[in-house]
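Below is one structure. I have some questions about it.
Only one protein chain is missing from this complex, and each of the others stays in its spot.
The letters A, B, C, D, E, F and G name the chains in turn, as written, and every chain counts its residues from 1.
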Amino acid sequence: MSERVLMNGNEAVGEGAIRGGCDCYFGYPITPQNELTAYMAVHMPRHERVFVQAESEVAAINMVYGAAGAGARAMTSSSSPGVSLKQEGMSYIAGAGLPMVIVNVQRGGPGLGNIDPAQGDYFQAVKGGGHGDYRLLVLAPASVQEMHDFTAEAFDLADRYRNPVMILADGRLGQMMEPLTLRTREPERVEKTWALTGKRGRAQNIVRSYFSVEGVLEKNNLALQEKYRRIAEAETRADCYRMDDAELALVAYGTCARLAKAVARACRADGLRVGVLRPVTLWPWPTEILRSHLDRLKQVLVVEMSAGQMVEDVRLAVEGAVPVHFHGRMGGGVPSVTGIRAKADEIMGRISR
Amino acid sequence: MSERVLMNGNEAVGEGAIRGGCDCYFGYPITPQNELTAYMAVHMPRHERVFVQAESEVAAINMVYGAAGAGARAMTSSSSPGVSLKQEGMSYIAGAGLPMVIVNVQRGGPGLGNIDPAQGDYFQAVKGGGHGDYRLLVLAPASVQEMHDFTAEAFDLADRYRNPVMILADGRLGQMMEPLTLRTREPERVEKTWALTGKRGRAQNIVRSYFSVEGVLEKNNLALQEKYRRIAEAETRADCYRMDDAELALVAYGTCARLAKAVARACRADGLRVGVLRPVTLWPWPTEILRSHLDRLKQVLVVEMSAGQMVEDVRLAVEGAVPVHFHGRMGGGVPSVTGIRAKADEIMGRISR
Amino acid sequence: MAKPKKRYRLAVDRERCKACGLCVAYCPKAVLELSRDQINAKGYPYVEVVKPEACIGCQSCVWVCPDCVFELYEVSAEEGARP
Amino acid sequence: MAKPKKRYRLAVDRERCKACGLCVAYCPKAVLELSRDQINAKGYPYVEVVKPEACIGCQSCVWVCPDCVFELYEVSAEEGARP
Amino acid sequence: MSETPVYTRPETLTDRPMAYCPGCGHGIAQTLLAGIIDELKIRERIVGVAPVGCAVETYNYLDIDMSEAAHGRAPAVATGIKRARPDLVVFGYQGDGDLASIGLAEIMHAANRGENYTTIFINNTIYGMTGGQMAPTTLPRQKTQTTPLGRDPETTGHPMRMCEIMATLDSPCLIARTATDSVANIRKTRALMLKAFRYQMEGRGFSFIEILSACPTYWRLSPKDSMDYIGQTLVPVFPCRIFRDRGAES
Amino acid sequence: MSETPVYTRPETLTDRPMAYCPGCGHGIAQTLLAGIIDELKIRERIVGVAPVGCAVETYNYLDIDMSEAAHGRAPAVATGIKRARPDLVVFGYQGDGDLASIGLAEIMHAANRGENYTTIFINNTIYGMTGGQMAPTTLPRQKTQTTPLGRDPETTGHPMRMCEIMATLDSPCLIARTATDSVANIRKTRALMLKAFRYQMEGRGFSFIEILSACPTYWRLSPKDSMDYIGQTLVPVFPCRIFRDRGAES
Amino acid sequence: MKDERVIFSGTGGQGLMFIGKLFAQTAMEFYPHVTFMPSYGAEVRGGTSHCRVVLSGEEIASPVVEIADSIVVMNQPSLDRFLPALQPGGRVVYNASMVQAPDMAGGAAIGPPATEWALAMGDIRVANVVMLGAYVRLVGIFPFETADRAIADFSAAKGPDAQALNRQALKRGWDAADRVESA
Partner (left out) sequence: MKDERVIFSGTGGQGLMFIGKLFAQTAMEFYPHVTFMPSYGAEVRGGTSHCRVVLSGEEIASPVVEIADSIVVMNQPSLDRFLPALQPGGRVVYNASMVQAPDMAGGAAIGPPATEWALAMGDIRVANVVMLGAYVRLVGIFPFETADRAIADFSAAKGPDAQALNRQALKRGWDAADRVESA
């Protein structure tokens, strides 16, 4: 049987990466993800893999670009301000079609903000904080176990689609400890015929996103869009908790999804039909999954640690079919179970009226 | 009467900034906006104002942050990859509530892409490419005249709201020359009691976005959201061209809006009721203005040089009331009048059926 | 008669003290000690002036203290000293 | 009899030439000139070997040419030279 | 009985207790800074730029106008302020992670442009704020959170000596390294900082004062041992001297 | 009649004509590079990193595996490649804007870590690709698009001498500046580049070859005058010499 | 199996994280669901710091303790802040050296003068372990031997002297907990 240990989310990500076959980690310290960098500093060398503390987030993301281009499973992690610095690099990686994993343990913003948990980087992660038309595959874990599992799996997904995968977590998930069952599954390996290995008898390989000849860049764009369609088709995931007969859906991801579940449980105990739809992939967003519940739903309440960024994706999914409400906090504030419940009651009151 | 000159859009921005009272310009070369940096190199010193070629886009945005903090009207400009590098800085500026103007003369992406015109940075500009909950006021000029006028006005807007203002243009608008009437209006000046001037007898001023004491950052967030509400109320703008009786609305901004107008004219000539709704502010997006036409509209066609990023805002506005179509090109490709017309015809065909 | 020995008073802002002990270590006259039984609101056993009379006003404590705990005054016994 | 003078042949890839003139300037024997009336597909009046016999094979043209226009061969008149 | 003040707390220093660890060198440097601002009577026309690092909230301790800067970008922010308002006295206060790692390009270019402001560089060979990771100035074999077996120069490089690097540039007017490990050295440090501000006020351009400074917490030494460590272990790698003094030359 | 080849085009060079301006130094350097790759027989195990600059499409001319890098980040990209695949021979090819301006932190830190790869640094004192703006290496009074009255060292700084800066770091094994302004110097340049690759293959770590190189277009000089300008005007500011050679020392 | 939600709080240097983590780790043997949540406080030094441990038989939706079953407070601000979060009948372990006895309507309170005792033991840093000892006895999840073994394991790396000191501090706290002040 597999091991059960008490770990915090950051360390769980680190161990998940190692078990997911991460060959190279490039990081730069920032709270609240330092335990991850520290974990990699200890454990990557023990596995004879590469750990480099880069001189900055910009350097780290470009080291990842280099290592991924050379065919390695490469990863970086940071928190909000540091992830902003990586946006040019993310766009390059997406444009060049390189697989890699990036972890954002979000903190309060904008600016230096604070180091408490937040979900204010949703737009950046999901719509694209860098320039040009590209998408990250964004996974949103909600427990230390998922921090571990999703990270390991992210490497497989990245390789499968030659696409960057982001683990979008928050300071709470990074810092909290929970018992964790360590992953034993082997990574899926794909052959990387496109990688830089020295040309060794074949035609030259080039890792590039620059296409100066008219029309060629657009072809690359169309191919990317086609890939995104495939990803959306195959990889969209959500976790539905008691949604079958729900009249009110709480839509929340990550830390907020745990809270939403507690609220749903309490509501159910009071005889109220409340369910939770938790997007597991934030991009592709589980639009169809939410839509499949629209016939029964009367209200939707989005719970976030932001000004309501995900509300847009929820509204795009329901297209006016039911009212979409929002309860959230910002700047490191985390919604409370009582706060969410109060909002839910307010909405349910409307339902019964 | 005011002067009429032949200028390209980049130079028009430069002269607009100077006439808008820009005290300090910090830039770094990148195509297709080099003429702007070059213009400032020549003309800012002539007006005894500050021109600095920064060592990078990161340095440039942080110089702007410094100068704006000291009360100056400050500006930077770049093109897509360079703007991505500025995302951390933008978030800091927004968080600290500093007024400034940033110009993005977009090019093909993602990555190094190419230097042809594109609108693939819409999400970055409008949703926030940096971390945390913040908003830029985004203006989208569609002519060399507007490149000039909007830039000048941007400084007033920035000061009025202590908020960064972005001019979101593209390579075509930057490079094309048109005759231009130079602005003669005086800039609006506001007193900056919050600026760093040495404390001079008052309590210390601090330019900051870091609030480590629990709850204080959230207060800053709430104040920002309240400001965004005020901006949305007062500054939302769109240009409606023959929308009064339109059954098909073409929704497009910047370069694409010019093309859309030509298509609308041609359609009208053929007796088809086609109008153009051109958002002038991309954030705040003119949701209500589009909604006010929903009773007559049968179809909406969004035209963009992207994979359809603005489509989301259009869909959020119409909420399923009418079908929203898309025609676009990417990677430096620019839709043609004929291509848009063909799509419009296809849609109108559906209408008549 | 020998030059009259100058006298000094150290004003200690206890609440600022973090008991780092640098002043104690650098005081040439063992004037200072960390408290053995008292702590301030932050929980530090703050510095105490245990031999005030030994102080020679050298300011070592002042200079090394990272928390600017001290002020130093020269005390002149002015009992009709200046006519 | 004096050591027989070596002979060389320069192969010129006209289409690569951009008429920068560096080879002309650095050739010690004035072997090369830019064309006065011919241009290549890119519109450059490409380099011509006007005095092939004067070439001493010094490779100066080869080294300075930024566009790798030249190849250089030593030509040996082998009419029964080696028995 | 009457009392003559020999030393009183600088007026520029606020009453707020500093949030640094016991024995931290930031406290010494900032107390000096406050005193210098008093002495030069520039409290009403100085603007400071705080780093991202343990000293981020310096504005809580110095009662002057201040700006935060993104991590490493204090030189760009200071450039922006000073170019916009050349009448102000401007300083940047940066740690070794901030200045020598992420912000290396910015400090080098501000120095190279000869921006007329003063940099106070606190070299404690560690990332304090984030919990003790390797800095570019970390010593060989020094244990940190990211070099758990000690820094290995083969894979992570040798300590970067910023004054020496700085001295390859033509523009700076004053480049010096000093330490706060003894009363004498603290006094010297103050004199150098004072000179740097004077030079700025005379329009001489960029000045750079590197201060070897204790981080007892992540050196895992007592405050006193940290002081000794500076002299015994840091100074041999980072010699304390004046690398350039244009004022003395002219 | 038979012919013996004295010089034939390097096999590593593709047939595509180079898109550089007439007389551009990039062409000379890249032809040398191709020849060296042939000579060392490493075409099948070398990976190059192209800069953002006129040489961005170097992969069109060198028939080897290559990666683009974001502007200034070639050292980070090269680090990533080499760390992932230490068996490869890796080089970064960078211009002066790329390396000394936006990418200064990356090149310094890659050098300081002693990353075992080779940097070819093309110093043409200008931003070629973007139309002739000031670079950190632009000479005082040199006119560029962003210094229309000539570079003023008072406000824009003095030319940065990268070899001299590099030489303050302990790790690099070879640091040298050379030029391509004469046949002799081109040969010397080749020899230095060759040595750099040899050192890398011997595992000696980071090597740095700075090449003073012509940009006739933005110097607004003829190709021949550009060559003369290098020797007469550039070399006095950027002396050509070997700043460090660990191989020679040992 | 009753849920236990406890907050440990004090200033940055007082070692709250250490005892919280030790408690959570030890409780893993007794509860299927455990969360430990540090307050990682301001990035700068010296703020107050607390951590929360939740033990439950069921899936724990929130590691944040909004209503606490117990609070362990090392200084006055911690008590002031967290007492309102204590549910009626809850437990308070307070450091009597720095905290005034709480005014409680019910529940149990113990106030070992942990800082003084620790100073007396020669190392102020073991005050936290005194507190832990008292709390562990009060909450009654595992016996003294389990706690003793845990502290011994956790402090082994610090050397035998430190280990002995820690065990002594734990015992001191444990012993103190028979004098519960209010119930």
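The criterion applied here is as follows: contacts are C-beta pairs under 8 Å (C-beta built on N, C-alpha and C of every residue); 3 or more make two chains touch, one makes a residue touch a chain.
What you are looking at is a predicted structure, and each value in this text was computed from that prediction instead of being measured.
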Field: Given B:Glu178, B:Glu319 or B:Asp345, the one touching the chain that is not displayed
entry: B:Glu178
Field: Contact partner of the left-out chain, one of F:Val56, F:Leu88, F:Met193 or F:Ile230
entry: F:Val56
Query: Quick one: which of F:Cys21, F:Ala34, F:Met193 or F:Met227 touches the chain that's been left out?
result: F:Cys21
- request: Can you list, in ascending order, the chain D residues touching the missing chain?
  value: 36-37, 39, 41-43, 45
Where the missing chain touches chain B, by residue: 6, 8, 31-32, 114-115, 171-172, 175-179, 258-259, 261-262, 265, 334, 336-338
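Keep in mind that, in the parts below, only the chains that are shown with their structure count from here on.
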Reference chain E; chain at largest CA-centroid distance: D
- prompt: Which of the two pairs, C-G or D-F, is linked by more C-beta contacts?
  reply: D-F
- prompt: So how far apart, in whole Å, are chain D and chain G when each is placed at the average of its C-alpha atoms?
  reply: 88
Statement: Distance between the CA centroids of chain B and chain E (whole Å) is 40
- request: List, in ascending order, every residue of chain E touching at least 2 other chains.
  value: 20-21, 24, 56-57, 68, 70, 101-102, 104-105, 109, 113, 129-130, 136, 156
Message: Please output the residue numbers of chain A that touch at least 2 other chains, ranges allowed.
response: 31, 55-56, 58, 81, 88, 92, 96, 111-112, 114-115, 208-210, 212
